[in-house]
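Excluded from the complex is one protein chain; the other protein chains are retained at their positions.
And then chain A:
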């Protein structure tokens, strides 16, 4: 092949690679635009304030109500429960793997955690229905166990691999000299872990928690299957709740195209998008902080 031709191909390919890079920005921009466009159609009919503060979600009732508050509180409740369960267990497991476990246990735990992460959300939701729900019902004396607690436990299981992996990385990132200094002044292994290693890995651990929160808030199938989806305002962990994601999943299939109700579901999605965006930005802030701290 002539050199000129080869150089032309080289130039053309460079252009193609560059365009794919720009297309990624376009995809995010497209999602952004889609959410804003459809939400604005909704907000031209329903006041944003009524949407955010409304305590009833009843798009097919009489009177029609588009209040996102019960859905927001449901999502918050389930996520909070999941984090209460997953954060201590996750940090404990990461600390065990990073500071105490030998390479043999590590070689078992790593693939085990990868396996847990690989299980599809719909399979976990299924087990919420067939295993966890009857269990919770008999312990708490309820007619069925499809409630916020069920969803919280399942989401904890799903968030655990992320929290463990990222926390372990953070713990491993703490310089060895820190530990040696601590041992040097006579601290025990536990004291070193709780007073030196975990505090200096704190930004990394917070980043792990934020990733877990983001995952829990955005999860659809498990909460859709396991929390009962009652449209009433959430009463607590032992009551049925209906999250933002579940509401979109349930109603989008039934709603006629381009009605107020249809646009309302995009408005929910915009709120969901905004929340996960904020959570991710906070997480990223902590990741950068951790990196800066330990690279200096």
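To be clear about the criterion, contacts are C-beta pairs under 8 Å (C-beta built on N, C-alpha and C of every residue); 3 or more make two chains touch, one makes a residue touch a chain; residues count from 1.
Simple rule for what comes next: contacts and distances are computed from a predicted model.
Asks: Per UniProt, what's the omitted chain called: "ABC transporter substrate-binding protein", "Citrate lyase alpha chain", "NADH-quinone oxidoreductase subunit A" or "Phosphate transport system permease protein PstA"?
Replies: Missing chain, UniProt protein name: "Phosphate transport system permease protein PstA".
Asks: If I consider the whole complex, including the chain that's not displayed, which of A:235, A:260 or A:276 touches that chain?
Replies: Residue touching the absent chain, from the options given: A:276.
Asks: I'm checking contacts with the chain that's been left out. Which of A:107, A:188 or A:259 qualifies?
Replies: Considering all chains, including the one not shown, the answer is A:188.
Asks: Please identify which residue in A:116, A:142 or A:232 touches the non-displayed chain.
Replies: For the chain that is not drawn, the touching residue is A:116.
Asks: Can you name the residues of chain A that touch the chain not displayed here?
Replies: Touch with the absent chain occurs at residues 6-7, 9-10, 13-14, 16-18, 20-25, 27-28, 30-31, 34-35, 38, 88-93, 95-97, 100-101, 109, 112-116, 118-127, 129-131, 157, 160, 164, 188-190, 214, 217-221, 224-225, 245, 248-249, 252-253, 257, 265-266, 269, 272-273, 276-277, 279-280, 284.
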